[in-house]
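Here it is, the structure, as structure tokens.
Yeah, one chain of the complex is gone here, protein chain that is, but the others are all in their spots.
On to subunit A.
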Amino acid sequence: MASPSLMDTLFQRGLDDIIKGVRHQQSSTESIFISRVIEEIRREIKSTDLQTKSTALQKLTYLNSIHFIDMSWASFHAIECISSPTFSHKKIGYLAISQSFSESTPVILLISNQIRKDLKSGNEFEVSLALDCLSRIGTVDLCRDLASEVFILMSSSKVFIRKKAIGVVLRLFEKYPDAVRVCFKKLVESLEGSDSPIVSAVVGVFCELSAKDPRSYLPLAPEFYRILVDSKNNWVLIKVLKIFVKLAPLEPRLAKRLVEPICDHMRKTGAKSLVFECIRTVVTSFTEYESAMKLAAAKIREFLMEDDPNLKYLGLHAISIMAPKHLWAVLENKDVVIQSLSDEDPNIKLESLRLVMAMASESNLMETCRVLVNYALKSDPDFCNEILGSILSTCCQNVYEVIIDFDWYVSLLGEMSRIPNCKKGEEIENQLIDIGMRVKDVRPELVRIARDLLIDPALLGNPFLHRLLSAAAWVCGEYVEFSRNPVELMEALLQPRTSLLPSSIRTVYMQSAFKILIFCIHSYFLQKEDMTSEVSDLASKRQCSESSDLATGKALVQSDQDEGFNPRESNQSYEYPSVVDTGDGQSSTPTFMEKKSLMHESIVNLLNLMELVLSPLSGSLDVEIQERACNVLGFIELVQQEFSNPLIRKEANLDREEVIASRVVEWVHDVFTEELGPVSVTAQDRVPIPDELVLKENLTDLEAICGGVELPAPGSFSLTSPYYGESAVFSVSNLQAEEDSEPSTESTSLLTEHRKRHELYYLPSEKNIIPANDYPPANDPSSSINTNDATEDLVKLADQSLVSKRKPNHAKPRPVVVKLEEGEAAPVVSKKPELKDDLLSGAIHDILLGNEAKAASSQSNPSDKSSSKRKGKAKHVDLLDSKENLAVGEQPNHENPSSRRSKHRGDGKQKSKKSKGKKNGDGREDDGEKESQKIRDHHGRHKSRQRADAPINVVPQTPDIPDYLL
């Protein structure tokens, strides 16, 4: 690009021109205009004339801040501007830098020297510019380099500068914790006085600092207390209250002293912001002070009565903080809360909803939910889902603690899923399955609800409900024995519209259908055993009609199935003579099962239906669907041989075939009827990781392949292939020979074996729970044969965790809810503070506890007091004098002798300067002594100013925190 010409300099457009220019553009031409301006700026900014350069930078800064134009390329030019001797150029440069520099700006280190120069400048505005800039962009390096300059400015004679230097300290501490050793003392000293601008800045800094690590600032509590009592500045008071909210939980004795002044403020002040801060302080930290809570509640009531939506919102918010411990506050304001549910403001509605749910208890839950669900029907979609979400989360708290009537709750879940705007499918899904597993008594109702959901084809069209439907499908499959009409369920699961479901959920449908099929066939066999004699003469006739049924089914399959070609199918079809006849009437919705009269043909119909629906899916592109379809089809083929080849192979093979088929069915059935219990979420963590298992391996490639596939719902077993199914059968039948002692549970023997070995991760079956309402000892001697040391530890862990809680008796017996006490077992991960915070708090701790130790020792010897103050001062001088001390700053704090020595050195220098302070200190000291006598007389009723003095008998080094306010 051409170098800037004289013309550019002479006729440069100013910022105002640009602003006007942009204003005159249409929105369509605006970007063109701006890009032209940028081009201009790029040319002008290269000018050697600082005036031109800074004007260009000014324009760029404007465009950056308002029109999001990148200005990172101009960072070097900004640095050139701040090095200009002219103040206006500097101003522009600093603004540009604070706005655009980040930690990663490459040239940021170049400004270190310029900032230092400006910090030392005689012009206070230049100093202030540099300080502002440092507070915005200070990096670790900058803060380290400039800490000492900032420290000097903290003692500047100009309030304007001192205030800003204090403002910068926060950034300094955050980036370069060692700065604490230099600046902290100064910062604490700045707390003196109560209404100067300095105090308001310092309190702001402490408020931020104490939010990160309150414990370190506990020793300063007396200072803050003094400000709380003395200050008239609401801004300062609010900040001090915020600090006390952080400190109060750490030192219980603080609360007693604070309650009175806070209540005082609450009564006297007219400023709503201060009142609110007092309320918030009381309701979060002083909940056990009844009178303060009452006062706060009264003030909240005032807020709620006002017309101002802001106050209403804050009032509701404050109540919701109180709610967990002081429900009376909510109940007192019930009218307002309920009324706010229909407020115009969604935020207020949300708050009141939370409160309504907080009021819900065992006794009024049903009524509350009924009202809310009705209200949800009328609300806008967002709020509707908020309501549903809060009902769901309230009800499932502490393993459905509030729910007594689970039948009601399950039907409520069903009702909620039918609300048109419902998007809570996932939560409802979880709860349906969870309740199914935990509460045995509710299962019949649960199956009924699930059936209602499944047979409604309309629900399939709503993608938000798909998850919910998968739960319904799972419930129907798992607890099919409670169903009145399994065939109806089967048809619902196989209805054509299931193609709308995502494949992961479709697999659940298929698996559930398989479970139902097994159940039906199994019950058929049971029934058949009962009445073999009666059946025999009808057999030939019935089987005849069956074969025709099957044939029609086959024919349909053949015609329907174009894409899913399966050679096995076509082979099979040869086995049946194609008789096109009757059958249609029979196959439609047979209603039976009511009286356990399971007909042969209905089984055949089921088999046909399944085969019809699943055979196209055996060619599905989705691996999971395909596999399941093949499994089920393989099974059907196996069973069909028994059901439908009567004429051809009847005499020779019937007995053996039937034996195999019924046995397979029985085994699979046993697997499916095995109780599935809830599993602790931490169970997986307790499994030791085998040595050869590589968990860190990069599996992203794999993710790309099976991206859409989700895990099937818990408890869906799958046989990997029909052939595997058969081989499994044989191996199990071998087992059977060995384990004759356990009749009819052969196939579950594998499962029980597994269970025995991993007892920990199973919940005990219901059988064990109901009589005892307690869990059997986890370290059962018979199971501990295989366990090694590690697992024994786990056993102990689990033992502790599996303590079941007894519920009080209710009028209506509450069903048993299986639960895991996870709170206790969950591995407590101690959150380590970040390294930086650690450093920071460590540094502060050193300084403050050093302080305290000295203060305590000086207390025991009153005349030493002033010298201890000087000592602190002297330490600063030392630190400033020698850089080494900065690096090993801890030493003087830990080793009292050395700091004592330094005190002596400092003595002479400091005496004259500090004489006034000393006098002050002495005066205070007397005060303090008087006060402490008073306190001993009537305990803690004075509010006058005191210094931070530890009780006399406190040993300096003890970690115990002295009572700072007494």
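The rule is simple: a contact is a pair of C-beta atoms (placed from the backbone, for glycine too) under 8 Å apart; a residue touches a chain by one contact, two chains touch by 3 or more; residues count from 1.
One rule holds for everything that comes next: contacts and distances are computed from a predicted model.
Candidate names were "glutathione transferase", "C2H2-type domain-containing protein", "BRCA1-associated ATM activator 1 isoform X1" or "AP complex subunit sigma", and the UniProt protein name of the unshown chain is "AP complex subunit sigma".
Within the full complex, the residue among A:L247, A:L314 or A:A360 touching the omitted chain is A:L314. When the whole complex is considered, the residue among A:V37, A:I115 or A:V205 that touches the unshown chain is A:V205. Only one residue from A:Y225, A:F244 or A:F276 touches the chain missing from this view: A:F276. Hidden from this view is one chain, which touches subunit A at 16, 19, 58, 62, 64-66, 68-70, 87-88, 91-92, 95, 102-103, 125, 128, 132, 135-136, 160, 163-164, 166-168, 170-171, 197, 200-201, 204-205, 207-208, 211, 233-235, 238, 242, 245, 272-273, 276-277, 280, 309-310, 312-314, 344-348.
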